[in-house]
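Not every chain of the complex is shown here; the ones you see sit where they belong.
The chains carry the letters A and B, assigned in the order they are written, with residues numbered from 1 in each.
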Amino acid sequence: MAMKMKAAIFVEKGRIVLDDKPIPEIGPMDALMRVTTTTICGTDVHILKGEYPVARGLTIGHEPVGVIEKLGSSVQGFREGQRVIAGAITPSGWSNACLCGCGSQDGAGTKHGWQAIGGWKFGNTIDGCQAEYVRVPDAMANLAPIDDGVSDEQVLMCPDIMSTGFAGAETGGIAIGDTVAVFAQGPIGLCATAGAKLLGATRIIVVDTVPARLEMARRMGADEVVDFRHENPVEAIMRLTDGRGVDVAIEALGTQATFEAALRVLRPGGVLSSLGVYSGDLTIPLDAFAAGLGNKSIRSTLCPGGKERMRRMLAVISSGRVDLGGLVTHRYHLEQIEQAYDLFANQRDGVLKVAIKVS
Amino acid sequence: MAMKMKAAIFVEKGRIVLDDKPIPEIGPMDALMRVTTTTICGTDVHILKGEYPVARGLTIGHEPVGVIEKLGSSVQGFREGQRVIAGAITPSGWSNACLCGCGSQDGAGTKHGWQAIGGWKFGNTIDGCQAEYVRVPDAMANLAPIDDGVSDEQVLMCPDIMSTGFAGAETGGIAIGDTVAVFAQGPIGLCATAGAKLLGATRIIVVDTVPARLEMARRMGADEVVDFRHENPVEAIMRLTDGRGVDVAIEALGTQATFEAALRVLRPGGVLSSLGVYSGDLTIPLDAFAAGLGNKSIRSTLCPGGKERMRRMLAVISSGRVDLGGLVTHRYHLEQIEQAYDLFANQRDGVLKVAIKVS
């Protein structure tokens, strides 16, 4: 008889509830993680609102911090009781996509080894981590130990927000001395700002309107902030750059307005690094694209995962190079997760990220 | 009193005429080239039709093969009488764009050193080469000697069509063993096909409908041809790739239909390499872009120029690696250029490219 645990479960559009569920069983390549802390992501809100479809009864959540409870029979290199995280994206390591270095599009088990968004499993195609326990697939490719002396909350952004935001800067190909614009300063945009600074950008211009976010942006490395309610961000950025435009523009919201503005402020030859999750078709204006002759690129990136990626994110935290602690604005226990969803989904009380304490 | 020469001049929408013009004067960094052979480009037809604006009285043409008639006082490393080509794009070498390796967006003389499409000067912002003589700016960065024993017609594609088509393959990041789709097999698409083969693609699927183009495509390296009048190209390519899609899709026409199809046939993580000159806004369908989560890239490329690029294109021809001779389907003398425009603009008689013999 399987043991029971608490888990946040998608029931139907508008309803994610905390309920009892059996503790997951694990296969030879898996690990069972006892979750100690997790969080809620903007994507979870899309699920809640029925905008991103998942199966009824699925446990939600893809940002686990915890302790190894049990290891599959074939898993080596880890020990039970070890504090670890796993990424939001859990590549198998052995699909063709993974072997091409693109684990986010992992097609493990598909005919050709590529699957759009296939690397995102937790809380999407398998049970997630807003629960007391979570099964981590392909554990040897995905578990990353946490350094002693580093708290759960310090590393809570590593699995998704930080890896995604930094990837926006990396995919943009930022070089020393670049000028970078980041559109939207929610948690991912703030991490993109921190990532741009970490890669040597010397001028970072961010766009948002919430004062607390703009203030946090400055702490993350923004040199200039543009409040889009006070001025047109394209005009503001072109003015700030004296008509030159930026080398790299990072889209971190997922709307036509920000996508288009990002393309418009790019200098010829620049890169639009797209992180947003869009909800409709996008338009590339002819002039902003120089009719196809401006050597502009548009690159989309899904959060990179896997234990080596997580190791690097953890190293950034442990080294003190970037401090993302300030992103957690609210704290709840798993028992209160419905309340946490309510706050987060409605973006009340200046919430940036919530920490969900599990055990 | 300046000497006179014949030149094809843009008069107004619908009228490019052959007329007398003074032989260009040159500055210290320039060269005067006596043109021996040139050609007409699809872009010239856009100019003719008034779809791409240039100044009245401008000499058209950007694909010069010729002989150095005279060198500016500061030019070293070349000699008068030498057979040379210059690229369609003539980077200065010293602008910020050039120093970033992006000479196509050369902003020589602008405040920040970047100018959209700024590297394209001949027949766009300065007099072009459908004339007996042409002034080559920044000659030391732009003149490339032709090997003995290689004919004008053999190298006539180097300045633009070949450099552009190959760049489509290069920008796509084609790797050994890739599957590549090329949309449209006009002269640039055919060169993209040749370029994809030259870079190690092992399966090249091309889309067009003109039988002669599809046949030429096979000679350039196409493994499969799709006639879009007989079947939906997206369905055909997905069927041919057994549902996987392609690693790189090259758009070589400049329409929403081909752009969108190129995006749809990409596997996750794939690259859409865009060469077309678009005439309207583009739409990125949400599903084809995996809502921004599919790690897809869209990269636009303008023809690379400069003498090193031309040297490499000439080396491809001299080595026999690629034979583009078959692309010239019709031959005219400069005196007949209006007739050549009429044929080429109306795509009559199966024309691919025309050679214009000048002297």
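Convention: a residue touches a chain if its C-beta (ideal position, glycine included) is under 8 Å from a C-beta of that chain, and two chains touch if they have at least 3 such contacts.
Because the structure is predicted, anything quoted here is derived from the model rather than measured.
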Assembly size in copies, with 2 chains present: 4
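Everything below uses one rule, namely that only the chains that are shown with their structure count from here on.
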Centre-of-Cα separation between chain B and chain A, whole angstrom: 41
Residues on chain B engaged by chain A in the complex (per definition of touch): 97, 100, 102, 104-105, 107, 111-112, 114-118, 120, 242-245, 254, 267-269, 274-286, 289-302
